[in-house]
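Here the complex is missing a single protein chain, while all its other protein chains stay put.
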């Protein structure tokens, strides 16, 4: 009976106190036809040692590939202090801080987090987290439509270089409210091509959305976006990678209205894809349309600083069907980790991490493009990932690399057929020159092999449409 | 400058406040010839990520062998809660609780620990830990000599079946004070043979010492020892394994005067050999001769229960050269772990762990002795390890098993040449029937091979002296 | 120990560093970044040492209540023990180091756990298929309602634009319906805690996409006519959504599928003991009956030819809810929990959760507290009303809650559900011992007695917490959501 502290004797006494003789009688209001005597068929219980054995075996079977993949999840160094502190019961097992007096630790931390995210992005206010980068993007879109009262449009113009999963999630979450995402395609340099979708024409747009760096690693200059948004009376949504902001000019300085990002790089393990951390910040004038929780600073009865959840009238538990979002449980523990990460690194540390990522990625791209049959797709600046074009399909190459223990990147030719055999590669501060060399020499060896031996013919049609 | 928080500016300001211009000047009382400008040659510093990389690589290189070895260190399940709590900064990074008001957590925990160890062993009082089982044994011997004022003897009669490392450590620590350990050899059943060393003859003995279970896994009946000790007016020291006491009658019930043990099985990882935990308990009449710290319960000024280190007049920082021991730093954090372990398991849990160990060991011994060329050395009860005799040298067999990923036990033929090719095997609750089967079939296969192929001739002389 | 702590920004000192965390090389090398894209000055983050950070956040943590330190009789939240094994095992490097873009063949061990979890959740809900993607209960609700819509649309039934929600429902239910573009029809709860069937009938019709129910409801009582409701909703062409936040009351005893539900979400951070983490992350796995399976959000884990893989290719799916496969780390914790619980443990959870709640309700009633539904059997939680106390003493439910904090107990849920005036919603969970329940009763009696004898003391509670009551009005009127001195852009 794991985790039930009652002794048999106690349970019996309590039952008889209820005037019943067995547990089943406690369900006397439930129609008999619904009640099961036999529990559903799941595996029998194991003691902790037994589960530990299985979990260790399974975790041990997962291979640690040398990681050159990014695409929204990044291998960074995670300082040991982070999870030693975040795993403390007082952070790990406490509830949403509705009772402020019993949660000043989490509330103050959240207030610090909001400050850090605002500072990092150059925005006025950040919320206390959303689920992940993709849902943060979707919420940013929903929020923009609510904020842009001038515009009657329920359309958002989004750069095709924004993370495909972000666009898909946004599509799922927006379609209920019949908000449309319109894609701006890429030109040959990877920049948005506004020719087919002039923001100022048609029904107009409630917002324009772009990411810096974008999914393909590029670092577009978003002054052009700001200018177009102004002309179109649309809001500007900017997606960001928080680590890149150690080095890059923050979107707030470019005039973004709403920014959203994936917080995973801030001390959160890759974990097969989650839990991650949705970042959202905006100009203060849009505050009342923000989704999610907000921690605020106030004073207590004695005049001492105190922290509370505030502006709750935006939220589902107060406003119900008129709330800014249905989000309730968010990613509190990830906020804890990210806050500790940012405090440990500071501005200078984050700059160094970002600079190291950038340098390693430059080194990687140089090493790989020195291989015959590998070239850059775009001739544009990138942060810590870049998209390469191979002279053959990517999937079998990645499979062959995995055989050698290397996760060579992400095959983006499915999502972006217009790029040909496109491979998105990434290097963070974790990759050494020696590892980059190992990747390059393995890939060189593979690319030297007969194409057939990699299981597929060289690319034909979709390869070079630009 | 890891871990130094000073900014360059702050250091400079402080230096100039001192009236000096550089750090070297702070050492102005140190003879110039001693002062180094260049630091000693060690490896250059790495950031945390860099050390993490190396540590993970090295830890990853250590092979996890399927463990059938005991001999003083045991693979038990370690409940997850233990180290999650023991690693909390408040336990991990606090100091020895000399300032009781600032350390009630550690002091109360230690008091609980002492109570648990006393209860487990059936003794009156336990101390707050010694370094490990071996030093606990040595301190027990030293203590016994101090306690046995009647006896003029500085000799201790110790069963040869006591852990060889315990005897060696005791020899090292006792020889300074010219206390002698005299060995009682084993008879054919593994029991002590008192014929060559009659406790009542000669100069007599200050104490008799035996372990239950002993190093070779046996569970001697120590009533005989108690009786002999009584007749010889010697104290009785009993070594114990705390997990075995889940099942076995505690030494206190047999009349032991002082008991000592290795606390590693109580939730402490094997860690290549340490840090472990020296357990020591005694009858209350010997209290003032106890080495090490003691936590006591008292009241504070307001009459509330409070905990303090007490009877410090026994210790080196008060009594200096007349202290009961030189021990100062002990194994506090291991006490924390062991206390949580014992609290989680309780008497019934510990009984089940012990019973499972015993059952698995019986199964193991049965499976291995079914192999031709493998037989038990003693026909006597054992707890969770037993010594087997092979028809050939043990070392090459163990080496061949290690090739198959199996740690087959401990070769005790060097320490106990009289036992022949003796292999000490162990199974704890962690070993499954399937794993025992794997060991047995691997060993059967090996034993079936040409002896030569294992690199050595069959045993000749030392093999069967009994 | 320390009461008030400064902000990390107050600890900050220009030029201070946690040096061990800085990459040694600054990443010199060729850059492809144009100068105008580079930030002018470092991000305005705190400049502190590693010790500063450890000390600051360790001390902050000590200002929190938590399950690991306090009882939390917090209704609708199922604050039960979060086994440490779940945390440890989910934190094995072999799980944490998996990149979501890695080939599935390289992390079969992880996928196997998720697949088993899907299986087990299917068994306890009586549902045909499970997706683990939703990252919290609210997202599970979204998935469910979106599937209802997709189902009707697939049948070319486009007129169903209403979702029926009882007035006792959790706020996420109507908020979700609205996010899905549906209208919310709220129906009243009867005085006995059951839904009014007449009101239901009035609401049902050709515009009914479905109904969202929590059962036991947030009033803690089981909807006795659930089969009848199910029949009527289905007859009207609607579907039934089960808000599984309260499954703890029924685990292993009643399957939502048997009650007639077509879709179910489970808050793994409630019934399945994953931690609340100060607000999250949770996980809101969703199960569906076979008719809805084609619409399930992607991805979910499939097994084919002995290998596990993410299924994303599902033409009728409502689509993606998360950038990746969901809150995997949370899912792993739930997997560990369920493997420890096992088949024989399922009913024991519900049995003792219900036993604890009924014991507490009975004892509190004996002590003179007013149960909102005294005639009803409590589920895993129950409501009491403090209206008489407030009328007599001026002490409100909120005051009462604050005074409970001083007693070392987290406050019960207050003012929810909205139907009962001055209510406390109390959920002890099965992991609290009878002794802990008795201590809770004693504390509640003490607070009530204090309210009678010295109401002012209770109205100004708490007195022994790190802060006194915060000024929430000021917080909302002049929102201070970021520390201005830290953001100075000079």
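Order as written gives the chain letters A, B and C; numbering starts at 1 within each chain.
The rule we apply is simple: a contact is a pair of C-beta atoms (placed from the backbone, for glycine too) under 8 Å apart; a residue touches a chain by one contact, two chains touch by 3 or more.
From a predicted model like this one, the values you see are computed outputs, not experimental measurements.
Remark: the absent chain touches shown chains A, B, C in the intact complex.
Of A:39, A:79, A:119 or A:393, it is A:79 that touches the chain left out of the display.
Only one residue in the set B:265, B:332 or B:373 touches the chain that does not appear here, and it is B:332. Of the candidate positions B:182, B:197 or B:343, contact with the unshown chain belongs to B:343. The chain not shown here touches subunit C at positions 1-2, 11, 13, 16, 20, 49-52, 54-55, 58-59, 62-63, 65, 67-70, 81, 83-85, 340, 408, 431-433, 435, 465-466.
The omitted chain makes contact with subunit A at the following residues, 1-10, 45-50, 56, 79-81, 84, 89-90.
Keep this in mind: only the chains that are shown with their structure count from here on.
Look at where the CA atoms of subunit B average out and do the same for subunit C: the two points lie 46 Å apart. Shown for subunit B are the residues that touch two or more other chains, namely 47-49, 79-80, 84, 89. In subunit C, the residues that reach two or more other chains under the touch definition are 16-17, 20-23, 48, 50, 52, 54, 58, 83, 85, 87-89, 93.
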